[in-house]
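Have a look at the structure that comes next, please.
What you see is the complex with one protein chain gone and the rest in place.
Labels for the chains are A and B, by order of writing; each one numbers its residues from 1.
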Amino acid sequence: MALPANKAGDVGVVNWRAAVWVCIIGFILPLSGQQLPDEELQANFSGYFDNYQVTVIYPNFALTRHLSESTAITGRYLVDLVSAASIRAGTGTTAGGENGEGDDGEFEKPGQSTGGQQADVVTAASGGGEGQIRLSDDVRNEFVLGVTRLIPNGTFALNGLYSKEHDYSSRTIAGTISQDFAEKNTTLQLGFVRSWDKVFPISKTWTRGANVETADATFSQILSTRLLSQFIFSYTKTNGQLADVYRTIKIAGPDSVIEYDPVSPYNRYRRAVSSRIVYRLNPLSSITLGYRYYWDSWDIRSHTISSLYQRHLSRFMTLGVGFRTYFQNEAFFFKSEYAAPEQYMTADSKLDKTYSTQLELKLTVDGGNEDGYLPFIDNDRLQYNFGLNWYRRHTDSPDWFTGLNVLSAVYFNVGIRYKF
Amino acid sequence: MLKKLILMGFIFLWVWLSGCATVRPWERESLSDPIMIMDENPIDSGVKQHYLDYREGSVGATGEQSGGCGCG
Partner (left out) sequence: MSKIFGILLVITLAVFPKDAPQIGQPAPPFQGTTFDGKKIELNDFKGKVVLLDFWASWCVPCREEMPFLIDLYNRYHKSPFEIIAINIDTKLDNARKFMDQLSENIRFTVVKDSEQQIPPKYQINGMPTSVLIDKKGIIRFWHTGFKASYKEDYISEIDELLKE
């Protein structure tokens, strides 16, 4: 089934008629000796804290059940409770561009500040009056519903996602089809994601769209009884309101500092290739090594190197220690300071020259230990997961709100899985 | 040109390696161990990747699929 080549003006990375046919075929193909995802209930409580005064608590739940021998359904709910000093700080407004695109496809023209009371920041007010206790400054709810179907020598999965917060909503459809070859020594998986996002900042009067389309291919290969490998290639096209308008650009004028809305190119084309291997060192331990190279049309290039060592401490307990390092250069239009308004301007530190490191610890405790001291450990359907990550990121330019170059963060997770 | 070379290198490596060895079904005891599975807990991996994607300028090729959010 050949897909037609993209014509000028085509938005789609993936031909959507072909994608619909894949969905139809995926549901009528006969079965094979494959396995659906396990029926399980998973609950996690995760938290993120950093020195930029951002705290995020995100409990999430997922349930997978089999509808038949060949079909499984998965539901997931996640809530982000965000507490951020940048949100709680005062409000200013900028006169940005009007709705829709500007000339030549640029999405926005620079606007000028109406004269904010606080010169430091422009943020969104999250509502609530004085004296009210708020658990968070922003809440994002995310709902996912998905179905997995067995096909000959593989699986087909389709997921729908809806995410909503006070200034952003996202509707996403994602699908994967996988196929085994060579006595299941080789697996090819193709995936696609399409998001329709809406951006409606509180400090603005407009609503704008942002689109994301992603296609990826994953090749997994068993190389020996002790070595697995995987290669992934992904291509993402995004367009629309890509700039974060809360992070304004301050340019010194003759008499005052003028704040401008950030402006980014309308399109962004993002590509990445990665490779991972898992090697069994001995009956008790393994090591995973990974490398990713990323490049995009905003001239960002990055390298990610990761490793994870896992060891069985006992029949029921497994410890993992991981290390990740990341390097990227800045986007072509990123500057730490703008002397005058330019066609593209940004204060987003994600687009700055950056390097980061992360240390990860994870502990998995499986139930079924009848000799254990804790009563809820003896159920072999249960699994407990604990994770702790330390993350440190350095940017060449200081952060727009805190003025710091180094972000230090801690992430933790406590989770439980119950297999039916 | 460099990007094409890297991509071709990955594809060549995969095609070459796929012909190297065939592990028979009865030899997979070691591979069934959770420490040999690349994404044994995809939900946990996805949540961790979520905060990295919104602190760094790169996305993709991690094995995770996700939708959008206005995270800054």
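Operating definition for what follows: a residue touches a chain if its C-beta (ideal position, glycine included) is under 8 Å from a C-beta of that chain, and two chains touch if they have at least 3 such contacts.
Since we're looking at a predicted model, the values are computed, not measured.
> Tell me which of A:I57, A:I173, A:L188 or A:I277 is the one touching the absent chain.
Result: among the candidates, A:L188 touches the missing chain.
> Considering the whole complex, not just the chains shown, which residues of chain A touch the missing one?
Within chain A, the residues that touch the unshown chain are 1-6, 12-15, 18, 22, 25, 31-35, 69, 152-154, 177-181, 183-184, 188, 190, 215, 217, 235.
> List the chain B residues touching the unshown chain?
24-29, 32-33
Assume only the chains that are shown with their structure count from here on.
> Flag every residue of chain A that touches chain B in the complex, lowest number first.
42, 44, 46, 48, 56, 58, 60, 62, 76, 78, 80, 82, 140, 142, 159, 161-163, 165, 167-168, 170-172, 174, 176, 181-186, 191, 193, 195, 197, 199, 210, 212, 214, 216, 218-226, 228-236, 244, 246-247, 270-276, 278, 280, 283, 285-286, 288, 292-296, 300, 302, 304, 310-312, 318, 326, 328, 331, 350-351, 354, 356, 358, 360, 364, 385, 387, 389, 391, 393, 407, 409, 411, 413, 415, 417
> Taking the touch rule as given, give the residues of chain B at its contact with chain A in the complex, in rising order.
For chain B paired with chain A, touching residues are 3, 6-7, 10-11, 13-14, 17-18, 20-25, 27-28, 30-31, 33-38, 41, 43-44, 47-48, 51-52, 54-63, 65-72.
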